[in-house]
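One chain of protein is taken out of this complex; the other chains stay put.
The block that comes next holds subunit A.
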């Protein structure tokens, strides 16, 4: 069985981001970029499944500009067998990504598609679900516990973290699984693996190859910072407090 893992190149989690002065987006110049943490977890899970003997190959795919190859190299250094880079000049919204992944799935025929539950730059939490819908496959999102595969029954058991607690699902393969924080702790990229990664192939594909319509129905109008928290005010007397509550906060 083949496992396809989608990994996204995002602004590093620890960076303090700033909005561009023209409000078209977040400033990504000279800012450290890394693999989306949830995607790391997804890749780690796929690797563990392969090491347990349930899968033959783990393929990492990334969609975006040429620097995505760095992210794929990280994936290969962690242990993925090969990478696919879908060339795109700007970042796409989830529906377009989902369409691209569907096309790829039609070509590669994986038994499982792993994604992070959301990307930390847009927090959409949509791509996994959309891919499953487009493919007509079952989905198990926010996976938080070991995915147990059953070879004979060709199904997987997944614990999901939901608002009310934990939910255990059984999904037939092929399926889409999105990963949550508590699923695993991703491995580090070791030197021997980095060395091996240099000889692993990264295939370049274009949107034309995949015959995907990238027209989006969504346009980002403006990106702004949330309003700064106003500092508190110390009042000098109860009367002043009542005055403020009445006339400024309008709550009395």
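Methods note: contacts are C-beta pairs under 8 Å (C-beta built on N, C-alpha and C of every residue); 3 or more make two chains touch, one makes a residue touch a chain; residues count from 1.
Just so we're on the same page, contacts and distances are computed from a predicted model.
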Quick one: find the hidden chain's UniProt protein name among "Myotubularin-related protein 7a isoform X2", "Two-component response regulator", "FAD-binding PCMH-type domain-containing protein" or "AP-3 complex subunit delta-1".
-> "FAD-binding PCMH-type domain-containing protein"
Chain not shown: contacting residue from A:16, A:211, A:230 or A:250 | A:16
Contacts from subunit A to the absent chain lie at residues 12-16, 30-35, 37, 40, 67, 70, 74, 77, 188-192, 194-195
